[in-house]
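Contents: one structure, followed by commentary.
Note that this complex is displayed minus one protein chain, with the remaining chains in position.
Going in written order, the chains are labelled A, B and C, and every chain counts its residues from 1.
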Amino acid sequence: MYSFENDYSEGACSQVLKALVDTNYEQVTGYGLDKYCIKASELIKKELKNNDVDIHFIPGGTPCNTLAISLLKPYEAVIACETGHINIHETGSVEAIGHKILTAPTKYGKIKPEQIEEIVLKHPDEHMVKPKMVFISNPTELGTIYSKQELTDISEMCKKHNLYLYLDGARLGSALVAETNDLSLPDICELTDIFYIGGTKNGALYGEAFVIKNEELKPNFRYLMKQKLSMMAKSRVMGVEFIALFTDGLYYKLAKQANFCAQALKLVLKHYGIEMYVESFTNQLFVIMEDKLLRKIKQEYIVSDWAKYDDTHTVVRFVCSWNCKKNNIKEFYNFLKKL
Amino acid sequence: MYSFENDYSEGACSQVLKALVDTNYEQVTGYGLDKYCIKASELIKKELKNNDVDIHFIPGGTPCNTLAISLLKPYEAVIACETGHINIHETGSVEAIGHKILTAPTKYGKIKPEQIEEIVLKHPDEHMVKPKMVFISNPTELGTIYSKQELTDISEMCKKHNLYLYLDGARLGSALVAETNDLSLPDICELTDIFYIGGTKNGALYGEAFVIKNEELKPNFRYLMKQKLSMMAKSRVMGVEFIALFTDGLYYKLAKQANFCAQALKLVLKHYGIEMYVESFTNQLFVIMEDKLLRKIKQEYIVSDWAKYDDTHTVVRFVCSWNCKKNNIKEFYNFLKKL
Amino acid sequence: MYSFENDYSEGACSQVLKALVDTNYEQVTGYGLDKYCIKASELIKKELKNNDVDIHFIPGGTPCNTLAISLLKPYEAVIACETGHINIHETGSVEAIGHKILTAPTKYGKIKPEQIEEIVLKHPDEHMVKPKMVFISNPTELGTIYSKQELTDISEMCKKHNLYLYLDGARLGSALVAETNDLSLPDICELTDIFYIGGTKNGALYGEAFVIKNEELKPNFRYLMKQKLSMMAKSRVMGVEFIALFTDGLYYKLAKQANFCAQALKLVLKHYGIEMYVESFTNQLFVIMEDKLLRKIKQEYIVSDWAKYDDTHTVVRFVCSWNCKKNNIKEFYNFLKKL
Partner (left out) sequence: MYSFENDYSEGACSQVLKALVDTNYEQVTGYGLDKYCIKASELIKKELKNNDVDIHFIPGGTPCNTLAISLLKPYEAVIACETGHINIHETGSVEAIGHKILTAPTKYGKIKPEQIEEIVLKHPDEHMVKPKMVFISNPTELGTIYSKQELTDISEMCKKHNLYLYLDGARLGSALVAETNDLSLPDICELTDIFYIGGTKNGALYGEAFVIKNEELKPNFRYLMKQKLSMMAKSRVMGVEFIALFTDGLYYKLAKQANFCAQALKLVLKHYGIEMYVESFTNQLFVIMEDKLLRKIKQEYIVSDWAKYDDTHTVVRFVCSWNCKKNNIKEFYNFLKKL
């Protein structure tokens, strides 16, 4: 069975794996202070065209999100889409460290500046939490991406109301190389206060590069990492991985491969009359599928039920990973043909 | 200026005040273990027709709500209306102790069993919080009340999905004596797992009687009270108050007076063509008022803006307390007449 | 039976009670924004000779302590004596909001500057919490008090290491009027960042005046109060109480009465050969008592076992309240005489 379940079904990409093997026996210090982490930070800063950011390597996306929000004061809240990963799929990690999430309804996972402002205005006094951060992800939970104009508008609204802007980049590579994208890594760095560049879903065994640009949020961050269970003894692994990922544009190449396959898959699905639930140009597709067909597909393929669409249809998620091959899509085409 | 701002603008009702004065110099032990608290508990148990409940005296409503929710495990969540007090007006107290609130949209503050079930079904696995308690208030934030049938249906839905049912009774007296009410205190005790009988908003200086019926939730509750900042040294005050409130039906008489005035006020407002935002039979009214008129009223009366209704109207809250007099309503009638 | 159990066995002192009765029916706004709270703040500022402090009325001592510590960042810790109230007698309230207490051993409840420094130096990096606040109480848990020189030395050590100094003044009145005291309220205000003036244990029904001097700690404190369950609807009660307490020196008079009785009691105890465990000049005495004698005393008096001293002796606490009378001590003298 082939799996379109997600983009972390395989181990690491070959270059990352090789780098891990090559450096394996070298003795280095622990907890992210080793030479690999330092070099990886430098490579990323160069990519961001910003030498003044702090970079920390964090083992996963949920830890990144929780850490970002742990920078708030106890009564400060974070604004997010209803569909936001922190709101639904993190088992209340944000609330577990004491913060409320204020949500805005969105159909395709993108929040609008006016929704942010509306929430701020609805929270005028001390009987309510105080909105202080905006959480977005790019791509969103539904594979859609923010344009440069959209992100700029959100960023300005945040400045207007003195809110931090945090961007969850679990699949940032896929956004950056999407056909419809006009944002660069330096843009994202400029427009946000904190964000992370996801490794787990783009060819690393695990690990994300967490970037803090806002000076206020930098001090003592390593204390939070340790306390919030996110400081790995052998952080070297993440250093080594990110050096590989940011050498010769590997990070982009892997994401391109994932997007390429997903877009090819989209053509296949459309060819067979299967409608998109949302138009995505990244490595996740959300389609409206008849339940009968879905059952047949599941005999040979792993895909995810996303939501009931109606009595006879389901919204189904297909994800292509960095390791997906043209051939996998061709086989799926042939498989559908037979049905 | 007369205040319709809320039902805690005055001190204590005369009987409560007298009882406090009469018992003032007696030495008793602290922290709720004194003879007054014990006697008050017995009176309340009699009123509930249930000798097996545990009763604790808690200084306020937000502490009661937080304490109830602190009985959950870290990953368990509470279901509430979007308008629920815990969701909006408690500065994230629930999240501050680590729990997520899952909300259902409601127009007039009443949740429906099918909304509860929908939320439960949407939370099937460990990537999401686990719904485990339903929070309702009676009367609701909008002055509406649950019927016996409605509360029974909610209670059964909770049992079906193994959820605790908790009822916030900040203004429970007002609900119980409302013209349209068919629920009794013993009914509420039977249909819920925990609830509280509000004192602060019905003639006490402060204090609520927190009732735990579910055996699972009883052990070591006093540890939570102390840890969650809700164990008063001179809890005797609350014991003395609740003895007075549950002697000769005072609790009901005070609530009746508040409701009577509010219902008279409703007639006055309707007489002058002011529309109700929601039909309430308790001591809170929510009316749709032209902003021009509102400004004039605010020169002589204190009322609360609840929400913008449209460009020229506001939803305004009027509350009558246990100390409101027929005459206060008459004067308001005359005041409106002049406008 | 007469109780030397504590100083919160009775209700309120007569002047406070009268003021509550006199103002009872007046309508005022809630949550500490009423004219009584404002006036009480002004009286206290005058007493402190400092107009730039923020004053908030909080329902009890444990809430005050927790609120002070809630001003820290998640990884910051508070330094306290092992015997500190926050360390032993608050059911982990401090840890419940996420902070570690770093303790110093002390025999009689007083921390020394060098102990503070030792703890700071032992916490050099992010694998440990970061000490950021010192908690002391005056009088201490053992009835001892800090001299002006001692408090100055602690204050300077705190400045040296960039620590906030917080003073728990649950029984501050008793310290200020102790025979051996040389500290004034303005001194305390000058030497600390935050402190509170206890009402509950000095004649109020409940309530403490929480004083924030350090500018960094002032913003948005009311959000914390609400979230941490410490904002009372009828905060007017505390406003009215503190006006009474800080009119005509009542606060000091009540404390003097308590101290006077305790010191008389000390003479009585010493007269009968009962040894002091610690020399106290405030309203709490800690004595070493033979268990046989203790059993007899407990037939007529309520006192508290503090700790086992040896196989046949117990450290016993006697507390005199603001309402204790010369005659109560005389009767105790006669009672002992008979034994």
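Assume contacts are C-beta pairs under 8 Å (C-beta built on N, C-alpha and C of every residue); 3 or more make two chains touch, one makes a residue touch a chain.
All values reported here derive from a predicted model rather than from experimental measurement.
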Touching residue (missing chain; options C:K100, C:R171, C:K234 or C:K256):
C:K100
Residue touching the undisplayed chain, where the options are C:I58, C:A77, C:A104 or C:I297
C:A77
Contact with the hidden chain, among A:Q115, A:T200, A:Q263 or A:S280, goes to A:T200
The one residue from C:D34, C:E47 or C:E90 touching the chain left out of view is C:E90
For chain A, enumerate the residues touching the unshown chain of the complex.
2-3, 5-6, 8-12, 17, 20-21, 23-30, 59-63, 66, 90-93, 96-97, 200-201, 205-206, 223, 226-234, 236-237, 302, 323
Give me the chain C residues in contact with the hidden chain, please.
74-75, 77, 88-92, 94-100, 126-129
Can you name the residues of chain B that touch the chain not displayed here?
31, 70, 73-75, 97-98, 126-127, 129-130, 220, 222-227, 231
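Simple rule for what comes next: only the chains that are shown with their structure count from here on.
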Reference chain B; chain at largest CA-centroid distance:
A
Mind checking the rotation angle between the two copies, chain A and chain B? C-alpha superposition, nearest 5 degrees is fine.
180
Would you kindly tell me how far, in whole Å, the mean C-alpha position of chain C lies from that of chain A?
50
Between the Cα centroids of chain A and chain B the separation in whole angstrom comes to 42
Roughly how far is chain B from chain C, centre to centre by C-alpha average, rounded to an integer in Å?
33
Would you give the residues of chain B that are in contact with at least 2 other chains, written as numbers and ranges?
90-92, 96-97
